[in-house]
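Here's the structure we're looking at; comments come further down.
A single protein chain has been removed from this complex, and every other one stays in its place.
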Amino acid sequence: MNALVLAAEEAKSPLFPDGWEMLITFIGFVILLFIAFKFIVPAFEKVYKDRADAIEGGLAKAKAAQAEAKAARDEYNQQLESARLEAQKIREEARSEGEKILADFKDRANLESARITENAHKAIEAERAAAVVSLRDEVGTLATQLASKIVGESLNDDDRANRVVDRFLADLDAEQGRTGAAR
Amino acid sequence: MNPALRIPAEFVAPSTEDAHLPPFFELGSLAFGKQSLLILLSVVLIAGFFMFVIRRRAMVPSKGQYVGEMGYGLVRNHLGRDIIGEKDFRPYVPLLFSFFFFILVNNLFGSIPLLQLPTLSHPGSAYVLAAIAYVVWVGVGIKRHGLGHFMVKMTMPPDVPKVLYVILIPLEFLSNMIIRPVTHALRVFATMFAGHMAIMVAAAFMAYLATEVGGVLGIAGSAFGLVLGLFIYFLEVLIQILQAYIFTLLFAVYVQGALQEGH
């Protein structure tokens, strides 16, 4: 220890600072602090801020896009719904129209069929009347021929024969009318 | 190693004086040595590196910018935001940044071959840095609370029986206002100095065994010294980084304590 103290005339304690070193350290540190304050920190902070802004901006953009997509989907859904409603309406209309047409046709068909039936009835009636008339003639002729064959030449006179036949048929009619009234 | 360090026949451990090399040149009392050169070099290195990596201010960082951002983010977020607090850490970021990287680079000079001198193992530099830190945090506290209130904050811990203040006020004053800056400076100086000495001793030991003792035993002992020296070397790297971190962290804690509201 003594030797050290003696040597301390020349060599100082390691705890003793050198003034110039202190000054240079101070100047160096202040320069560094100035550069950090003026350039480095603002640059890094700007990058941080830009990045944060970019992320936030991206989020906002994504949100907007999502909202837009949602709106578009809503609109689409609405359109779809209205289209569906319209289709239903059209179908409904078509069905009622079809029913109406069907009913119409049915009516017309009924009318037609009634008319045809009536016509047919009339035709049949007429046919029948015609048949009755022709039958009457035929039967008259046949019966006359038959009768003339039975009674011979005396009955060749047409006028007489006709009168006989007419009388016979009138009798027949009268008898028929009687039985019809009785029935 | 100091080329002036001669290995005598009898082993003499390197003394504390060997940490100081002769200056490169002298102008009057100004002795401009390796230490001063390294300090200026560190300023150039730090400023150059960070200005270079951030030159493009790219949103998507390149590799260099990513490294720079990691370093900057460590100081800004971990030391600044987490300790000083979200509200008022921003003004202190440049100071924290300068402290951390200035001390880190200067310490790491001690582990770089050829440079091999942790600048803070010269006490003047450590004193200056701690003095700057001291002035800043005391100034911030006085500005925030006023001198009287700040002194009350520093010397009178709350929720203590009144009688105890007789003992506590001098004790707290000594601890907070005097011991604090002194230890702040000496912590980094002492670890750098001691680490530097340890490596010097290991190297001297190795050289002595190899050259003066010689023989199989000397070489084997020298190899042992090499292993020991390497171990100390890597421990030193760890401590150098850690000390830069702790210095800045303590500065942040002091600022936070000075800014803190209450009592």
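All chains are identified by letter, namely A and B, in their written order; residue positions are counted from 1 within each chain.
Definition applied: contacts are C-beta pairs under 8 Å (C-beta built on N, C-alpha and C of every residue); 3 or more make two chains touch, one makes a residue touch a chain.
The working rule: contacts and distances are computed from a predicted model.
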Chain not present in the shown complex, as UniProt names it (candidates "NADH-quinone oxidoreductase subunit J", "Na+/H+ antiporter subunit D", "ABC transporter ATP-binding protein" or "ATP synthase subunit c"): "ATP synthase subunit c"
Residue among B:A190, B:L209 or B:I239 that touches the chain left out of view: B:A190
Given B:L74, B:A131 or B:L249, the one touching the chain that is not displayed: B:L249
Which residue of B:V160, B:I179 or B:L242 touches the chain not shown here: B:I179
Touch criterion as defined above, residue of A:S13, A:T117 or A:N162 at the omitted chain: A:S13
For chain B, residues in touch with the removed chain: 16, 82-83, 175, 179-180, 182-184, 186-187, 190, 194, 246, 249-250, 253, 256-257
Missing-partner contacts on chain A, residue numbers: 1, 3-4, 13-15
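What we mean here is this: only the chains that are shown with their structure count from here on.
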Between chain B and chain A, distance of the C-alpha-averaged centres to the nearest whole Å: 84
Partner chain B, residues of chain A touching it in the complex: 11, 14-22, 24-26, 28-29, 31-33, 35-37, 39-41, 43-47, 50-51, 54
Chain A-touching residues of chain B, taken from the complex the two chains share: 16-17, 19, 29-32, 35-36, 39-40, 42-43, 46-47, 50-51, 54, 57-59, 61, 65, 68-69, 72, 76, 93-95, 97-98, 101-102, 119, 122-125, 127-129, 132, 193
